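The following block contains the structure, expressed as structure tokens.
Removed: one protein chain of the complex. Kept in place: all other protein chains.
A, B, C, D, E and F are the chain letters, set down in written order, and residue numbers restart from 1 in every chain.
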């Protein structure tokens, strides 16, 4: 029943990265230990069009780990999982190890 | 008495997909089992015009299954059925199996 | 005493189509049986001007049957009859049999 | 003491047409018999400038009878008479017999 | 101590014309006899710049008698006298005898 | 410890001119005797960029005496002294003797 979603315009489909609430050994981590609001980019739209009709490339690409804004975005439930749609201008940056 | 509606500008005529409230066997499904707000595109306008007078192509096409925003759109009753008009920039993505 | 009104810019002069409240046989129709807010286009303006001074063609033309928005427009009384002025971007679509 | 006013930009100087409150025979007309808010164009400005510095022609011209919006415009008293200034985009149409 | 003020951008320096409150013979004029809010242009800025960097000429020039809006503008006191600064788009027209 | 501040974009660094509250002879001047809100331009940014990427020149230059708006601007303390940053479009004019 799960469908694949292709975002339109400059929208970006993101799966949020949920930090583990327990360590592998089962010790409960305090809630504030990792508040970085990050996600994995699953799909990006074709981009907005500029004044002459060309697509403006979306600022992130599939596979990027991104820093998300604290508010905003739209929650979408596809099958059993929850995803989020953001406009690319609302995504704050890409995260690298 | 049912008329055919041709949307203007970048408007998109959508028929919402209503998930079945019962299974074929007659078991009532809980209301929250499928909250995906989707629809079928029946007709699209010619698109907005850019600064030089050319039509900007509408981001979806007839026959697309689309993810609709939770709010917005305009309800239109043609004959006995209810349809919805959206601006193409408000449609969030296309859905594929 | 009735004057002819030529709309300016992208304005559209519309005469609303009032659905019959009774059938020919005199049976009162329930108020909700036909709520389609439609009208006949009587005249259109020359269109807005784009950045280089050219007129952008108005999206509808004289004689079109149009779907009107629920709110908006300006009522004008010319002689004994009531008409409505809309900007063409507020008209939602054209209706065809 | 009456001065002549030359409007600036896309402003239009209008003298409102007041419908007679009595017939020639002296019969009082009901207030609602003619509510058309119209006026005579006395002078128009040179027009706004577009992005390349050229004047965009004003949508009405001296001598036009125009349909005025219900609200807006600025009242100007020149000598003993009262006039009104409108931006040309606020004037709804021209009236013709 | 009075300094000379050169307006920036499309600003216009105006000295308001105060109608005499008495006639030459000393008869007090009723306050409403002349409410025209007019002024003399003392200096104009170089104009705003358009998208290509050129100055857009200011709509009025030094020496013009102008019709001022009822509200707006900024009061400036230079030496003992009070002046007013307006953006040229807020000035309604020029007055001529 | 005092640092030098180079404004960005079209910002202008201004040191306000405080009129003397006493004459040289020590006579207290009434507070309202000189309310002209003026300042000296200490540094200007490179200017905003236009649509084609070129810098739009800032409307004032270092050394100018400027008329400041009554409200707005940002106070900056560098070392022991207080300065003010304005966008050049908020500066009303230049003052000359």
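Everything below uses one rule, namely that a residue touches a chain if its C-beta (ideal position, glycine included) is under 8 Å from a C-beta of that chain, and two chains touch if they have at least 3 such contacts.
Remember, predicted model here, so these are calculated numbers, not experimental data.
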item: Option touching the unshown chain, where A:14, A:44 or A:60 are the choices; value: A:60
item: Hidden partner chain, residues of subunit A it touches; value: 34-36, 50-52, 54, 56, 59-60, 65, 67, 69-70, 88-89, 91-97
item: Where the unshown chain meets subunit F, residue by residue; value: 1, 3-9, 11, 13, 45, 49, 51-53, 74, 76-78, 85
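Note that only the chains that are shown with their structure count from here on.
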item: For subunit A paired with subunit B, centre-to-centre distance based on mean C-alpha positions, whole Å; value: 25
item: Sequence positions of subunit D contacting 2 or more other chains; value: 51-52
